[in-house]
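Partial view: only certain chains, each at its native spot in the assembly.
Chain lettering (A and B) follows the sequence in which the chains are written, and residue indices restart at 1 in each chain.
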Amino acid sequence: MADELVSPATLLYFLDMIGVIACAIAGTLLAQHKGFDISGCILVSMVNAIGGGTLRDMALDRHPLFWMTDLNYVIVITITSVVIQVFFHLYHKIDNALNLFDAIGLAAFSVIGFKVALAQDVSPLIAVMMGVWTSIVGGLMRDIICNELPLVLQREIYITASVAGSVTYLLLDHFGMDAGVNEFIMLGVIFAVRMLALRFDWHLPSIRLVK
Amino acid sequence: MADELVSPATLLYFLDMIGVIACAIAGTLLAQHKGFDISGCILVSMVNAIGGGTLRDMALDRHPLFWMTDLNYVIVITITSVVIQVFFHLYHKIDNALNLFDAIGLAAFSVIGFKVALAQDVSPLIAVMMGVWTSIVGGLMRDIICNELPLVLQREIYITASVAGSVTYLLLDHFGMDAGVNEFIMLGVIFAVRMLALRFDWHLPSIRLVK
């Protein structure tokens, strides 16, 4: 993910790191709330930030795992977590920024998971699932460890935004869109859907004909 | 699992799908009860139906994962979950059918996990464990995600039924039983033990000499 120096890959890597930072912050805040100690908070922030990608790569048999060859992930997460633990009292001021970072992360993680899966020659349906997997499994594992009902499965537009982006990519690809441009359209769609859902308080309903 | 067209394999595949449907229904019902949205319910039903087999194949280093090459799994689960979400109000009418489906799934999943492990040349003891693993880990993960104490670990005859079937297979195999026939005897034993346990309310005790 980090090896190319050409511009689109670099930008995606940069957005990926923003997502990693957002996840590290979210994980640390919940872990602190649960009374975990310094190292416990770091561990939860790691699970939140790289747990989804780790499980994805294990499922796709991609070895070595990305964070074993690119140490930036582990270093960035550890520093972010420690900084947040020290300056926890500034939390209220970072709330809005966190939502923004989180939406960037959702978009970047989805695109990366989707691309990685396509590169392994799986069916498009599986690639859509891997985009979702990469972007939500980390948060799912964070909530499981912290003994909370997973936020991403509740009435929040996470999975839906990721799927919307992947489906847009597949449709445009069908009509011959250039892959590099398409990738950024996918990024934009996911980011937009998530931010609009936050701003206008959109929720996916539970469907049920009668109660 | 799906490639052979000969009758026993086809039948096992059919029973496998019944198990998958049972797990998808059970996962969806619990997820709805927890207030998850449409996509959250689908995710929990996937974990319930194919989570055990996924982790088994990752542990045995069998790649690509079965549901990545045979899309029927993901499609059947998604359709089942959506149908159940729409017709949730019919739940009471499907309760008994669900128990039946669930027992079929327990038997089919155990046989598949056991066979897959033996084909990887592991020891019989490990094959017995892989039968159990395939049949219960999905339900275990469903309950973990839904923040419930796992049902399969409580006083229900799930693990025991799976082990009884595997041990029967190994014993009969020792006495020269044909593998194809033996497989169906194993299926029958697991199904029978589970259904009898349900009907006569059998429970495995906690063992303790004195309190």
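Quick note on the criterion: a residue touches a chain if its C-beta (ideal position, glycine included) is under 8 Å from a C-beta of that chain, and two chains touch if they have at least 3 such contacts.
The structure presented is a predicted model; accordingly, all values stated were derived computationally and were not measured.
*Asks:* One sequence, 2 chains in place: how many copies belong to the entire complex?
*Replies:* Whole-complex copy count, per this file: 3.
The working rule: only the chains that are shown with their structure count from here on.
*Asks:* How big is the rotation relating chain A to chain B when the fit is done on Cα atoms? Please round to the nearest 5 degrees.
*Replies:* Value: 120 degrees, nearest 5.
*Asks:* Going by the contact rule set out above, which residues of chain B touch chain A in the complex?
*Replies:* Within the complex, chain B contacts chain A at residues 31-32, 34-41, 43-44, 54, 58, 61, 63-65, 67-68, 71, 74-75, 82, 85-89, 144-147.
*Asks:* Within their complex, state which residues of chain A touch chain B.
*Replies:* Listed in rising order, the residues of chain A that touch chain B are 58-61, 120, 122-123, 125-126, 129, 132, 140, 144, 147-150, 152-156, 159-160, 163, 203-211.
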